[in-house]
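For this depiction, one protein chain was excluded, whereas all remaining protein chains were kept in their positions.
Letters A, B and C mark the chains in the order given here, with residues in each chain numbered from 1 onward.
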Amino acid sequence: MTAAASTQTASAPRPRFSINPVTAGKRAIRPILSVAAALAVFAALALAQNAPLSGIIEAFTIGLNNPNFWQQTVVRAVPLMIAAVGVAIPARAGLVNVGAEGQLIAGSVAAAGVGLLVGSAFPGPLSWLVCAVAGMLAGGVVAGFCAYLRVRVNAPEAVTTLLMNFILLDVMLFLLYQPWKDPNGSGQPQTRPLDPAAMLPMLPGTRISIAILVALAVCGFAWWLATRTDWGFRITVAGGNPEAAVRSGISITKTSVQAMALGGGLAGLGGALNLIGLEGQLRPDILTSFGFIAFLAAFVARSNILGSLVAAFCFAALMVASNPLQLRAGLDGSAVYVLLGLACLALTALASTLRTTR
Amino acid sequence: MIEILLAGAIATGTAILLPALGELLTQRAGITNLGTEGAMLAGALTGVIMGISTGSPWLGIGAGILAGAAVAALFAWAVVFRGTNQLATGLIVWFLLFGLTSMFGREYNGQVLPPIGKLAIPGLSDLPFVGSILFHQSPIVYLGFALIAGVWWLLTRSRVGLLIRATGERPLVVAAAGNRPRLIQFLTTTLGGGLSGLGGSYLSVGVVGNWSNNMTNGYGFIAVTVVIFAAWRTNWATVGSYLFGAAITFASQLQARGFAVNQYLLDALPYLLTLVVLVVISSQRKAAPEALNAALAAR
Amino acid sequence: MNAAVLLEVHGLSKSFGPVHANDNVSFSIRAGEVHALLGENGAGKSTLVKQLYGVYQPDSGEITLAGSPTRIDSPATARAQGIGLVFQDMRLIPALTVWENIALNLPSTKRQKPTDIKAMIVEASAKWGLPVEPNALVADLSVGEWQRIELLKVLLAGANVLILDEPTSVLTPSEVGALFAVLTDLRAAGVGIVIITHKLREVREIADRVTVLRGGKTIVSDVPADTLTDPELIEAMVGRSVPALESSRTQFPPSLPAIELAAASLTRRDGTSALRSVSFRVHPGEILGIAGVAGNGQEELVDVLTGVRAAEDGDVMLNDHVVPGGQPGGFKARGVISVVPDPVRQFVVPGMSIAQHAALWEVAHGEHTSYATKAAARRFTERAAAVGLPVAPSHRVLEELSGGNIQRVLLTLAFSTPGSVLVVSYPTRGLDVATTRDTRQRLLEARERGLAIVLVSEDLDELLEVSDRIAVLNEGSITGILDRSDADRAALGDLMTRLVEAA
Partner (left out) sequence: DDGNASDGSTPNGADDITVGVVMVGSVKDAGYNEAVAVAAEELDKVDGVTVLTADQIPENNSVTDTMQSMVDQGAEVIFATSYGYMSYAADFAKANPEVTVLHQGGLWEEEFPENFGTYWSYPYELFGLGGIAAGDATESNKLGFIYAFPISQTIGNVNAFHLGAQKTNPDVETYLINTSDWCDPVKQQDAVSALVSQGVDVLSQHQDCQSTVIQSAVQAGAKVVGYHHDASDIAGEAWLTGSSWNWAPVFEDIVTTVQAGEFAGSQYNDNWLGSLADNNSTMTLAEFGPSVSDETKAKIEDGLQGLKDGTESVFAGPIYCQDGSVLVAEGHSATYADVNGFNCLVEGIVGSLPSN
């Protein structure tokens, strides 16, 4: 139809193609130059803030041989990676999940609720399992509900999931300031801490919990599911052309709700793992803008699942690098968002040779 | 009491109305700009910087409009001419401006300039009831009234508006008719950004008279929400903006009178209402501009 | 026939990457003529006229207007110079009113008040016999009305060169008649008209001169239509002559109907009635044609027959068993094969290869259980060989092929799938003459294999050529079912306009 593709480049998941090193090299040039351009603009802005160039360079290089930096990045990457995959999967089914933020919140809230309810009654692993499952269910139900509204009344899920972010945040704040407030927390908005046994153990010798292993396993499973199975094929067909899918006996209701619920479930799991692997206590700020960053990660990766993982990891590194940027270059604490914005803009608007067609 | 409530709803609602009108134009051209929040922040900060450095709040407002337009132009460039995803680009622009305004607004935190204040319209402000509600307001509130009419006229009565609406439906047809839909989208989005910038500078220069970090606090997202709530109509966008303004004001007014309110429910109200409206209108045949739906459905 | 030359094209070439869509094309348009532009799918007709309208820029070659060379860099320029184009896919905005759609196309310099524009429309519509209601919402109108609006758009913009890209492919016979009446008037008024069509009947009816493109080259240029015979024209288009259909028309022994529709009714979303108590039976080895003007319930009828939607009242029976609707999968499993009316919308999955579409098809029809693509690719090659329609290689991304090539992939899959019922909609719409002939041949062969076939078409020639019986659908009702022997254009045309009470 006429209007469909006017302002959007179709980035439907393409079938696998073989990689030719020469063209692949050529393809890589533009993104690299684009990111370089973004860095240059950022440096110019930073210099305008009287940040020393040496400090900026130091901030970027310091992490590379600092094991702490990498540990922090891995820790931060856990929720971002899972949530990014949680955006990429529905995208393959043709659904825009702008609600990872809310689904992460839902997952954290559910995991906290269940975790506190269980207390120390369950042995660790069982408690981990119920928390993770609760988080997954919560995120999945919220997202699945939006997908259901989409297929039943055609309410655009891009908008409903976005709205859900704000609604769920308010729900969490309500819980934290009122019914779930820690009675021993000096009136501060936080739940009681989880039982230590309910927290995931650390990988030996690190401050990284085994959440990262769960995350990698789950993302790997999701990748396999989406790209290697008949379910994944059906999702892709439904995402590419719902009419054609229906006529091929594929139920759009099923694919939409399943893909979205899986995506939301992943994001919810991310929230749960962040809680039981790291935070240990629900607080208003424990997820601030993680979901939006995950959305961007999936987006710059064009909903490619492995790409989303890589992008999410890079963004995690970037967020962690905000510290050296402040401490060594004296930049504002929010400067990292400038860098994130510029990099994403470069990667999406400059890096691709795709343009809209009339 | 009711006059005070309604006057407050209009004063506060104007901070939502201005970006909502901008977003309405933008969406009627087939573009969803989630970067509205960013454009508002830019307008708010630039307004304060300009206002403080020139001593003129009105120059601040002007600069705020330009800053909002510039931000929207950046967004529109990426979306329209580089074909990037609208939702993602909107979020990117929001992040970018959140960071930039924090960086460059740092030294302006806590600096104040006299806000523009209220201007009673002689004659009209003495009218019973409506006088105190409508005509004892900031000049920018009156500008908001004019803009409601202006946007309505532009969209429904002018040739330019016809082009905007047509572009929001089927850009290819507009191109086939020899017009440049992408240019139309770019310019409309930029214009909408100007209104968001106006909204931001209304907050900083018009109402409170200072800059503080992230001071728009999600009003840009509420503005986007209002447009959907309004089913893309100017009149309902007006109602929605003032209604959501009322939700904010009433929270204060009711508390000031000793009534207990559930702050979190009130905060969530705009979003909940919009969700309900969306569910109701989406099942109807023609809810959103066609190109907008296509864009939202695309990955 | 020596009227003034309005527009002339010399040596025009245009490539899209490796494809030479136009290669050294020359032709001319005179005042007061209807000039038919003919050619197979992909011959380059649309590309040519889009260059005349400033949508594309030629790579080389020259366009002269009234004798002087000109550059048409945009549709606006084209319109300013008096050239108007009605696109193959109509370009109207459903959400706007008729007059707003027309106003969009008026030169922006002419700043008129809405009331003036409406008055102008009313006047022009009376003058050219193109009745429209300026304040109506385009979304509420029929295809025929859309076409009238398109014509008014172009005429009101002041065109003296009028180009119509396949205007008749979506029209009913009576609408075609009305269109041609308008064109005849315009011709008399000195307008130069270019009409693109695949139907020789129409060439004969209206064209003064013809130009034939093949593979982007002009094979026949500016030749008076009556100097060429039908076989000569066809040979110019396809490069060889097209043999007539072969049919043995076996009589099948009486049997249970393979598919039966019993008093099926369906309401559209907007509350109007799409199907009103439609009943018919189709036996194995029989082709039932469904004639009618598009929008009279055909889409819904096909959806009900193929299980995409459930009838609100009435049943679909396959081999005498009621099958619940709303489950296309269940219908396919029972041997119902469907050639959808609008493949781009209903069949093509963006980004997927032909082989992936084949895999999707096979699983949907229960031929295989997994979407493994490699094996499907191999099997598709075999299918293509068996069916014999020319198709692109199976690794090609289907979305990127032309409409005709997409249709051939769909037909190849449909004709090579075992089943008992074939529901085919507009199988040859937009296909060139040779492929059209082959497709109809395959339909007859499927009938010989004992399939029960429902053929929905707007092309009466096609229906008359292959059907055993023809049912006419009007406003959701079957107004009559004629045996092939009783059916002719006049009888069918009569049923198409009749209401069910009278039938």
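The working rule: contacts are C-beta pairs under 8 Å (C-beta built on N, C-alpha and C of every residue); 3 or more make two chains touch, one makes a residue touch a chain.
Model, not experiment: these values are computed from the prediction.
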Which displayed chains make contact with the chain that has been left out?
-> A, B
Which residue among A:Leu116, A:Ile286 or A:Ala312 touches the omitted chain?
-> A:Ile286
Cross-chain touch to the chain not pictured, restricted to A:Ala110, A:Val320 or A:Leu350, is A:Val320
Omitted-chain contact residue, chosen from B:Asn235, B:Ser252 or B:Gln284 = B:Ser252
Please give every residue of chain B in contact with the chain that is not shown.
-> 4, 8, 11-12, 15, 102, 106-110, 112, 115, 117, 203-204, 207-210, 212-215, 217, 219, 248-249, 251-253, 255-258, 260, 262-264, 267
Footprint of the hidden chain on chain A, which residues?
-> 62, 66, 68-69, 72, 75-76, 173, 177-179, 181, 184, 186-190, 193, 207, 278-281, 283-288, 319-320, 323-324, 326-328, 332-334
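What we mean here is this: only the chains that are shown with their structure count from here on.
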Roughly how many whole angstrom separate the Cα centroids of chain B and chain C?
-> 46
Two or more partner chains touched - positions in chain B | 169-170, 172-173, 175, 290
Where chain C touches two or more other chains simultaneously, the residues are 91
Residue set of chain A touching chain B in the complex reads 2-12, 45, 49, 91, 94, 96, 98, 149, 153-156, 158-160, 162-164, 166-167, 170-171, 173-174, 177, 239, 289, 292, 295-296, 299, 302-303, 331-342, 344-345, 348-350, 352, 354-356, 358
The answer for chain B against chain A in the complex is residues 30-32, 34, 74, 77-89, 91-93, 95-100, 102-104, 106, 169-173, 175, 181-182, 185, 213, 218, 221, 225, 228, 262, 264-265, 267-268, 271-272, 274-275, 278-279, 282-283, 287-288, 290-291, 293-299
Of chain C, residues touching chain B in the complex = 54-55, 74-79, 87, 91-96, 100, 103-105, 108, 111, 139, 269-270
